[in-house]
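Step one of this worksheet: look at the structure below.
Just one protein chain is left out here, and the rest sit where they should.
Up next is subunit A:
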Amino acid sequence: MNRKKDKGFESPRPFKLTHQAVCINNINFQRKSVIGYVELTIFPTVVNLNRIKLNSKQCRIYRVRVNELEAPFIYNDPTLEVCHHESKQRNLNYFSSAYTAAVSAVDPDAGHGELVIKVPSELWKQGDDLKVLKVYIEFSLDQPKGGLHFVVPDVEGSMADRGAHVFSFGYQNSTRFWFPCVDSYSELCTWKLEFTVDASMVAVSCGDLVETIYTHDMRKKTFHYVLPIPTAAPNISLAVGPFEILVDPYMHEVTHFCLPQLLPLLKHSMSYLHEIFEFYEEILTCRYPYACFKTVFVDEAYVQVSTYASMSIFTTNLLHSAMIIDQTPQTRRCLAQALAQQFFGCFISRMSWADEWVLKGISGYIYGLYLKKTFGVNEYRHWIKEELDKIVDYELKMGGVLLHPTFSGGKEKDNPTPHLHFSIKHPHTLSWEYYKMFQCKAHLVMRLIENRISMEFMLQVFNKLLSLASTASSQKYQSQMWSQMLLSTHAFLKSISNVSGKDIGPLIKQWVDQSAVVKFFGSFAFNRKRNVLELEIRQDYTSSGTQKYVGPIKVTVQELDGSFNHTLQIEENSLKHDIPCHSKSRRNKKKKIPLMNGEEVDMDLSAMDADSPLLWIRIDPDMSILRKVEFEQADFMWQYQLRYERDVVAQEEAISALEKFPTPASRLALTDILEQEQCFYKVRMQACFCLAKIANAMVSTWQGPPAMKSLFTRMFCCKSCPNIVKTNNFINFQSYFLQKTMPVAMALLRDVQNLCPKDVLNFILDLIKYNDNRKNKFSDNYYRADLIEALTNSLTPAISINNEVRTVDNLNADVRLILEEITRFLNMEKLLPSFRNTITVSCLRAIRQLQKNGHIPSDASLFKSYAEYGHFVDVRIAAVEALVDYTRVERNSTELQWLLSMVRNDPCHYVRHEILGMLCKNPPFTKTTDSALCNEALVDQLWKLMNSGTSHDWRLRCDAVNLYYTLFGLTRPSCLPLPELGLVLNLKEKKAVLNPTIKPELGVGTVMDTPASIGIHGVGMSYTAVSGKEPPSVEQSMPSMPTTPVPSFAKETGSMSSKHGSEHGHHHHHHHHEHKKKKKKHKHKHKHKHKHESRDKEKDRERDNSHTYSNSPASGRSLRSPSLSD
């Protein structure tokens, strides 16, 4: 993982996988089960390969054969239950390290796996090394909780009529959930995929569909796919359903699939995909690497976009008709993202987790180039600013995001991110939010590199990487060449230096090897005597998430005589920079003022300081540093910047700054921008909200009608009757977005009593009343949803007299009008649903706001009914959001329980994830506040959720960890009984272990009686011992294996773990049982002695050795299926 070391790729495995066949011959939608087999072709790279470790989760494995010989195997998944004993510990630090250890123990990148197959001695005894081995595994999946998602609507008819479908999903490498494999991005092989499905269904998978053959009864057909390009298992996917098929009219090798009845939407939504293809192929000067591409649109998708080798799975909610405006750019963006990742992510895979940033960065960067080309430079720069603000805000709040972590040793001290409550060592331990920010930062850093070496070189590097990979991929029989298709940080940087000849070392060191962003404070003074601008730039590099920046910084100064760029050096101790000015102050009043882009404009210079030639100053205008700049300049300078600077980023910065200057001049500048049609529409939209804020700040001196009202009237209302809005015509998108936004912003206006002015409310109600979409080519659903949002924004807290119960009679008259509209909208939606039910979503938010402001009784039942499974997902999310808010405001434990039960049981993974995400964002209580909700039962519940309840979904488990962290913090939750008895905190190692003194009472006597208490003893301890030492110990033990001939593998494991137990922490859990049903019988069959690492407490050793039981089969962690030879 260390960048300096890796010259080439070194496989962590004692074998090389060259080919894998996956055959799923039965998919039962009724029972939600899958039966199939895999066959892996591997070449041992060591003499006497005796054990093969593969990844497999939740699969029931019936039989393993190696070269036609039955092979014994062990199946152990330590991540099923992270902490194995019923301790009262409940400490997140402890959990996180145990979880990291568990993930490490089966990490394919370290050569580990859940499934350990013993190669039959006949095969290794021959001593014939480098002979090909074929590992054949029969498996089944019954009601999988992860990996594959079945959507089976509960209606009449056959599965195809019902639109039942199944598709693979997962966060990062999660293919092991649905078939045994080497679940690593760095183990490439060619594939043969075979799926037998109902004749009315289509199976879409990776690679080329070679043929489709009926089964003999003609009821089913088998889809045969071949993927000749070496591909990593995590990039394999499957989607089966009664899909409608659309061959792309522009590119016949591209096929689109959607659920029944949606074909017209699919046709429209996919009509521009070919442009994205053309764009990427052109800039990369490289053909799309796969022979075909498939897009599949499924319901209840895990994420909006997930991309796999030669196919992408999207949520069906991206499909839209030609009438929908707002969804169109979003869908295009999703397609562009998916396609970018086809090149970098699927075709070129990462060498290790530490190199993830390169692939995410490149795909994000070329996606940005697509945005620039399609949506324009303004949109692109706006997006870059947005992304930059996002990452800066996140890092300043949560601490740094590290792109390229290096883990030298396993020691805690070397943890590169001590500020986080999770480990960034594995993708599976990462918080989702962090990973999103990670991707965001990655593409921003790529842009920084582009700034440094130019876009041409950048594209040349990509082209070089792609050509290398495609050369390697065509080497059919030289699998060692395939590692060229893996990209590492080292290889990427080397390629950059080869192509550009530039040293980007400092840049990489600053942004890739180091976390955190830069925070600048700028201010200036103008020295008239010297005609010099004295600029002071200070930095905050002590707060969390910040780092020190040393290097060049660009400053742009707009003077009367023109715009001038200056490059300053930020050095260790220099804060002040003198910049000579070019122009004397106001020499020639009439002269036009040249701008940066060469344009010359007339300006009214009366506002400016007569002594200074400075119009405005910008620090780092190109966003070539990941920074936050807080710059001080006079209000008139911001106003000039807003009016005359042509860069949208500068305009947006000026708008944010003007919020602090509520003056008539600011008002005028904002109004002018609002009216200016040449101005970028998103700037104008932002100006609306700023104007509302300014108007509120100036409420006592405000002259004329409410802000924006006359403007809106002029732009969108009838000439003859200014109180009536024109019939909708959304042909001009810019004005459409403005028309949508202005009412929303206007509703934020408040009068002296801090109420929304009556004028404004009536105005919005009139907009709703006179809204007429009959002559419009586009749907007005988003517009109407925004009008409801405007009504919501107009709400202010009810004046409550001695906390009376809210009834219909004492309803405020205005609120009654609002409620009337919302009721009608919500009811109409039942009869004429809007696209994505946007109106229901807005109504639910409005109702929650009415409740929260005390206008109507606070009640959760409405939201609960909308949150139920069976509503459109956006509606459910909106309802859950209201429920989460309700839970927080009302401190209601019933609703919290209801939400948590949904997290455990809801069929839709995305909703589960969102619930936890929303609970984290809007927590019912936090670690610093007291709440009646915070009690032992809740701690236990959440602990159970993250410990074992979410083992099928990495993302959900990390969400649960996040929630636990938000509610209770890193240490022991405060609501638990005092810890004296319970645990010992080892401050040095930041770990907690069971207090040895409580062991006896929990121990020997009672443990075996109840399954629940099984596994209390010792196991946790062995886990704490695992971390870090794992990889070397495996290598040590390997050579010793063949020298111990043992009749049965079962016995061998026993002896092995007792022998090497001290090194193999996780081998404590390798126990095999004939079958789950028989587990009670065999409970005591295999006894193991527990040994501990020397660094574990000496006291423990004594006690642990005294009870020689291992963790029990009842925990379900270890399962050995009966071999067929029995």
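By definition in this document, a residue touches a chain if its C-beta (ideal position, glycine included) is under 8 Å from a C-beta of that chain, and two chains touch if they have at least 3 such contacts; residues count from 1.
What we mean here is this: contacts and distances are computed from a predicted model.
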Given that one chain of this complex has been left out, which of "Dynein light chain roadblock", "Fructose-bisphosphate aldolase", "Transcription initiation factor TFIID subunit 8" or "Dolichol-phosphate mannosyltransferase subunit 1" is its protein name according to UniProt? "Transcription initiation factor TFIID subunit 8"
Have a look at A:121, A:172 or A:321 and name the one touching the chain we're not showing. A:321
Just name the one of A:865, A:901, A:929 or A:974 that touches the chain not displayed here. A:865
For the full complex, which residue in A:856, A:889 or A:970 touches the chain that was left out? A:856
Among A:724, A:889 or A:970, contact with the omitted chain is made only by A:724
Given that one chain is not shown, which residue among A:826, A:883, A:916 or A:975 touches it? A:826
On subunit A, where is the contact patch with the chain that was removed from view? 25, 153-155, 162-163, 199-200, 202, 208-216, 218-219, 221, 244-247, 252-253, 255, 259, 261-265, 267, 292, 299, 316-317, 319-323, 718, 720-721, 724, 769-770, 772-777, 779, 805-809, 819-820, 823-824, 826-828, 830-833, 835-837, 847, 850, 856-857, 859, 861-862, 865-866, 868-875
